[in-house]
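The complex appears here minus one protein chain, its other protein chains still in place.
Now for subunit A:
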Amino acid sequence: MPAVSKGDGMRGLAVFISDIRNCKSKEAEIKRINKELANIRSKFKGDKLLFIFLLGHDIDFGHMEAVNLLSSNKYTEKQIGYLFISVLVNSNSELIRLINNAIKNDLSSRNPTFMCLALHCIANVGSREMAEAFASEIPRILVAGDTMDSVKQSAALCLLRLYKTSPDLVLMGEWTSRVVHLLNDQHMGVVTAAISLITCLSQKNPMSSRPCVFSLQIVSSASTDLQDYTYYFVPAPWLSCKLLRLLQCRLVECLETILNKAQEPPKSKKVQHSNAKNAILFEAISLIIHYDSEPNLLVRACNQLGQFLQHRETNLRYLALESMCTLASSEFSHEAVKTHIETVINALKTERDVSVRQRAADLLYAMCDRSNAKQIVAEMLSYLETADYSIREEMVLKVAILAEKYAVDYSWYVDTILNLIRIAGDYVSEEVWYRVIQIVINRDDVQGYAAKTVFEALQAPACHENMVKVGGYILGEFGNLIAGDPRSSPLVQFNLLHSKFHLCSVPTRALLLSAYIKFINLFPETKVTIQEVLRCDSQIRNSDVELQQRAVEYLKLSSIASTDVLATVLEEMPPFPERESSILAKLKKKKGPGAVSVTELDDSKREAGELNGGGERAAETASTPSPSADLLGIRSSAPMSAAPAAAGSLLVDVFSEVGPAAPAAAAAAVNNDVNPILLFLVTFKLALSLSRFVCKNNGVLFENQLLQIGIKSEYRQNLGRMYLFYGNKTSVQFASFSTTRLCSLTLCPQLNVQSKPVEPLVEGGAQIQQVLNIECLTDFSDAPLLNIKFRYGGALQNLTLKLPVTINKFFQPTEMASQDFFQRWKQLSQPQQEAQKIFKANHGMDTEVIKAKLLGLGSALLDNVDPNPENYVCAGVIQTKGQQVGCLLRLEPNAQAQMYRLTLRCSKESVSKRLCELLSEQF
């Protein structure tokens, strides 16, 4: 019990608390509280009210009374008032102004205790209004010579809080440099508090200070006048270099000392001793990993962690596994990490704590490469049989990815995935079984094996529905490859599949029906049996529309169509276009960014390239976005011929200009990272987004879970200005944010793009802006690329975007009468001046939409020119620095055929072509 005796007020509270504790039931407690509330209302008691609130009951009165307590002369009342405000008052309360007044009084009271109370209150509430009121006052208190140490400490941290909530209100000034001197303070408490503030300030203002480099700060800050030591406006360059080098070797030395100390015998048996010592060690190791340049230190760190892997403290084993995960991604220490594989596998098997086992699984995933993939995958599979439900899905994804990434022979891959479905079918998501089908279809050397294995797997008495799906799909495509064996003759295959039919859900049944119709094509001898099945009431009169429709259509198809037609309709699936493994995307979505390390992704590009049989084709697909390319992988091209219309419209939705939802959906599926495969997908998507910006200047250029990039642009003559808005969607800051423009060699002499560097830090939830100035020198067809790099949670993010700068942006509209138009039209009659394209409408042929798009293009839309009122004609001049290119355009829609004919005639051949390409994607 505290040494001080309590006053009357306190005794009342103690009685009340005892009463509450003596309450036998919730009802009794509520009754007692209501009585007390009535009591308090009549005679305000802040402390009791506070206790009630802290018990979890809502308090909707008393705020005003608490504010009055702030200005009390009695210390106890003031203290309770402040505590009440800190705990109860939201940052947006209307009382803030009154509270601010009281705080102001206390801050200027010169009484250190009152000042501290006031500072604590500001830090606890930390609202914008408070920042407005005190942001200039607190720095003064902080650096004033006569401020007490305790007040300094509070002021430093209070300022930190204000700076974090409203950085714009905390103005840097003369005090910033004086704050740095707090680090030299004799009082360790002041140093501790100040270092938090300085670290934060220096992260955000490279100018202000770098705590580790005090002296360097003096030479690198522009504000300090070093007189004759300033060499051509560079403050003391020689000294700076020396200092940096000193820092570098001091750092290595310091890290080595810490690693050495770890080997010394402990000075105390207390866990606090080892915790504090190891806290420093882990911090040093994370610094070593961060620098990633000292192989010697990295390996030593790895060995140290290796010792911890066998430590009897669970906490240390946990942390060692966690740190080793990041070490595994460094090329210097990857091999060293791999030497611990047996220990880690053992941890996965024997640890009692599920969170430690999870770290072990993460580490196995991180240390996996071609040399140990088989062992690791086998271990993970066997662990999966007993794994905790909470981590099964993630484990399944990881196994699927490793199997795909490091597959040397495909039979191993197929075996692994089928095993996965067998062991943990419930946790195998669509992405996983889609992927195995994609790969089997694209690789003809594995198809026979896959058919055989899946046939065997289906013979198990109880097999998972996902297995039936994979089985149905693969046998439907490649059942013929094993039909030679009498044990797996066509009818046996069919009967096997059909024996599972009634146990399956509707989507699986639908898939099986498609497999059956494929069987009719593959094996004409099964036709009668299958038609029988389709004809039976439970199919053809099924209450589910989809199943009924399939049964009816397939039945008709099989009885009407000739063998040739059937063979064409039910032909083997063409190879899938290559794309990022959807599984990887899913894992990343699940784990959040940063979970998949950089090297790993590089790696996976290489491997996946092999696995998918040629990145070349991938590149082709990337450059020509066809409207049939789908995001969902298999679904729309699967043999579900019954629903092409639905799939089609889905695609239109995804790619049409439905606003930010579209890129968001696409981004959700890909989550960009440094993975080049992803990059390909992103560029592919961006080719689409580029076309979204042909007819408009503003909108969302890109969006994923981390980052949103908005764009606003304006053009005049041959000049343009583009505003890019980078928004951080997370709550964590992006560090080392930078952008680089990449112009291809051909583009450089055509387009001149200038920009200033962006802020290197983007706070969580914040947005920064970048302005690009664009000058069109001559006509062009490429788009400039913008590369964006930043660190998010330690992982480097890298992203390349196409900037939507297209030639039509430099259009000047030209109004002209019908006569003039056709006269000029005839003048531009050389065949190479004309570009024409006839294409199918991708969107609805709504007049207003077409008009809006043509206007957005930048040229003048001319009414009453074309004799046919259905047609649209436009005229304009493209302004480049070197020349002006006159352009005439005619768009003839044919509503009946849902087709357009687009004709362009320009005074320059290349412009006609480019405009024709750009425009034909718009309608």
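Please note the rule applied: a residue touches a chain if its C-beta (ideal position, glycine included) is under 8 Å from a C-beta of that chain, and two chains touch if they have at least 3 such contacts; residues count from 1.
Keep this in mind: contacts and distances are computed from a predicted model.
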{"item": "The complex's invisible chain, by UniProt name, from \"Serine palmitoyltransferase 1\", \"Phosphatidylinositol-glycan biosynthesis class X protein\", \"Small ribosomal subunit protein mS29\" or \"AP complex subunit sigma\"", "value": "\"AP complex subunit sigma\""}
{"item": "Option from A:69, A:131 or A:193 whose C-beta touches the chain left out", "value": "A:193"}
{"item": "Sole residue of A:49, A:66, A:83 or A:470 that reaches the chain not shown, by the stated touch rule", "value": "A:83"}
{"item": "Hidden partner chain, touching residue among A:120, A:696 or A:837", "value": "A:120"}
{"item": "Contacting the left-out chain in the complete assembly, out of A:276, A:567 or A:897", "value": "A:276"}
{"item": "Identified contact with the non-displayed chain, of A:141, A:158, A:483 or A:570", "value": "A:158"}
{"item": "Footprint left on subunit A by the chain that the document does not show", "value": "1-4, 7, 14, 17, 21, 47, 50-51, 54-56, 73-76, 79-80, 83, 87, 90-91, 113, 116, 120, 123, 126-127, 150, 153-154, 157-158, 160-161, 164-165, 188-189, 192-193, 196, 272, 275-276, 278-279, 282-283, 314-315, 317-319, 352-356, 592, 730-732, 793"}
